[in-house]
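Removed: one protein chain of the complex. Kept in place: all other protein chains.
By letter and in written order, the chains are A, B and C; residue numbering begins at 1 in each of them.
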Amino acid sequence: MTDEQEKGATGPIRVGVLGARGRMGIEVCKAVDGAADMELVATVDQGDPLSAVADAGAQVVVDFTTPDVVMDNLRWCVDQGVHAVVGTTGFTGQRLDQVRGWLGGRPELGVVIAPNFGIGAVLMMQFATRAARHFESVEIIEQHHPRKLDAPSGTATHTARLVAAARAEAGLGPVPDATADEVAGARGADIDGVRVHAVRATGLLAHQEVLFGTIGETLTIRHDSYDRVSFMPGVLLAVRAVPGRPGLTLGLDPLLD
Amino acid sequence: MTDEQEKGATGPIRVGVLGARGRMGIEVCKAVDGAADMELVATVDQGDPLSAVADAGAQVVVDFTTPDVVMDNLRWCVDQGVHAVVGTTGFTGQRLDQVRGWLGGRPELGVVIAPNFGIGAVLMMQFATRAARHFESVEIIEQHHPRKLDAPSGTATHTARLVAAARAEAGLGPVPDATADEVAGARGADIDGVRVHAVRATGLLAHQEVLFGTIGETLTIRHDSYDRVSFMPGVLLAVRAVPGRPGLTLGLDPLLD
Amino acid sequence: MTDEQEKGATGPIRVGVLGARGRMGIEVCKAVDGAADMELVATVDQGDPLSAVADAGAQVVVDFTTPDVVMDNLRWCVDQGVHAVVGTTGFTGQRLDQVRGWLGGRPELGVVIAPNFGIGAVLMMQFATRAARHFESVEIIEQHHPRKLDAPSGTATHTARLVAAARAEAGLGPVPDATADEVAGARGADIDGVRVHAVRATGLLAHQEVLFGTIGETLTIRHDSYDRVSFMPGVLLAVRAVPGRPGLTLGLDPLLD
Partner (left out) sequence: MTDEQEKGATGPIRVGVLGARGRMGIEVCKAVDGAADMELVATVDQGDPLSAVADAGAQVVVDFTTPDVVMDNLRWCVDQGVHAVVGTTGFTGQRLDQVRGWLGGRPELGVVIAPNFGIGAVLMMQFATRAARHFESVEIIEQHHPRKLDAPSGTATHTARLVAAARAEAGLGPVPDATADEVAGARGADIDGVRVHAVRATGLLAHQEVLFGTIGETLTIRHDSYDRVSFMPGVLLAVRAVPGRPGLTLGLDPLLD
């Protein structure tokens, strides 16, 4: 590490991006570049050597690559003493244990692995989980463009499970529903007892509403995502936080409290 | 008809209410009573003689009774030369033809029969029908209290059929939908090719949203009904209009244009 | 206290209501009466002796009275060893100190004083406060019936202040706003730097939306209150909680966590 890089410790955070030419990677590079407190020092994609990251003195690596290379990338980061923020998918319990094992020998090093860097989506799920036990009723309505293959969305399914678990923990019974005469599908999909409705229409982007109801009132938490750049504030938040969070951090939640 | 009643022609409209002690009838009586340009001159319910309406010189009768008595009531109104506004259900094509037949002999007399006196709901359906052919996508989300027995609601089903017919007339094909992996029910009920989602939650009253989408934009028409008094402006509108509309008028639509 | 009343300790909570014939008191009586784990043992209003509450062996008193009698009621409750849940307004810092003083001598006794028993409204404010520091922009839109005298509503003003304080604590600057050409009032009221818009329309009841925005996404927290019975779940929650919370508890928030 050169003198200049040493000074970096108290200057901008030196960031390297893996998967830099991918759809998300391109946005990460732009976001890091635009952040006053960060410096983009290395961009790596298929065919580029990881050593470029070390040579540039990166303190934090952001990885938006693919499940088949991400474990090698992480192993390398840990060996080199570089913190990592990972948006790549495919992390099983086994993989997470492996990462924890590697980090065991480097108590000063931090890794953040998150399935979703959208602060709005993460807060929506947090608030829904907190509200769940105070309301008799809850339903989820997600709305997306019609090119989407799955219904409901992964976020809606995940929210439904969180809400169902919180209801169960609070000892709430099933939501009230007197429906006796239903045209098939009208009441939505049943995810752990929570009804989820998936709307598809041209013009829509990615939207979700969690509706809670009790006697005389409803509480609605709605998230509208207009652009994949909406993940960037969450990525930057993680880049800033990871040097101060040794060990493995799962999800954005702990960084938001 | 006395002199005083004659003067009524240019004074407030003299209104009689049939089914005056029923849930809707009570609200109609209050609404007529509160309207500056109307006078509530007769209230009739089971066991009361219809002659009270004639004796009081009513010009318009509002009927919120039951399918088994409404035809006798209408026959009597036509015989007596009293205009009628009818919210009672159960009108088949055959019944409507019968009413038309009776009115054939009384060219000055008007009858308005409407399944829904909610101006907001009627306009929602009108606008949805008009918008239908300009948008690639359309879905309906209705939301009601959990004591409701049918899903989707009658209004939502009716709206879906109107929209589907308007799309067919304009030569539009099926709405785009790439869903390949669906948890059963997620995409709602299919009513003539229009997806309808029924949300049920404590605290809700009666709400409906029709969402239209095309490239880069959506148009949403939403109706919220908080109270059955919401039907009253529509009833009063019909009472005011019926003396000037000879013959049979079906639905509130023609009165709103 | 009789044997029967003793047994009450492990049976339903014995509740007395002060202000029982007032608008809110009537609803409280109904709600307590309908709760399986409570028994309504005394209802007191102007002219009735407070001793009825003690005679009936009430364990918890709910007070929806008026600022001029509430302090005497509370003094009496503390003297008699009865827990209190208070929705009456007019509590100054001085009054709260006085209540704390009285409770100093009764370490087993609890008093909950809350300006708002609507769980939905309280959670909306909690979530808004938590979300505040993660979003560049925030605005509040409240919607009420047109008979309301103040604009914005007390709840909206309170929410704006909580949000502004959370932003300040997080070191956020002013929300971005390039408006250069404004028709007076278009951008709403400025409450501590947060723009608040008050919509008034016939048909509306009481609604509030807090809209947060950051790059590419928005998060909206919306509360719809359809009826004053919406306060009842919060009142019952407080009745259940107060015997286990010695001392003075301000607001519903601590009971919701």
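One rule holds in what follows: a contact is a pair of C-beta atoms (placed from the backbone, for glycine too) under 8 Å apart; a residue touches a chain by one contact, two chains touch by 3 or more.
These numbers come from a predicted model, not from an experiment.
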Neighbouring displayed chains - absent chain, whole complex: A, B, C
Options B:Asp55, B:Asp72 or B:Glu217, residue touching the unrepresented chain: B:Glu217
Touching residues (missing chain, whole complex) on chain C: 135-139, 141, 143, 146-152, 157, 175-191, 195-204, 211-218
Hidden partner chain, residues of chain B it touches: 118-121, 123-124, 126-127, 130-131, 134-135, 212, 214-233, 237, 256
Where the unshown chain meets chain A, residue by residue: 203, 205, 224, 226, 230
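Please note the rule applied: only the chains that are shown with their structure count from here on.
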Topology of the chain contact graph, where touching chains are joined (line, ring, star, complete, other): complete
Chain closest to the middle [Cα centroid of all protein chains]: C
Superposition of chain A upon chain B: rotation angle, C-alpha, nearest 5 degrees: 180
Chain at maximum distance from chain A, centres defined as averaged CA atoms: B
Centroid spacing, where centroids are CA-atom means, of chain A and chain C in whole angstrom: 35
Length of the line joining the C-alpha centres of chain A and chain B, rounded to whole Å: 48
Residues of chain B whose C-beta touches two or more other chains: 203
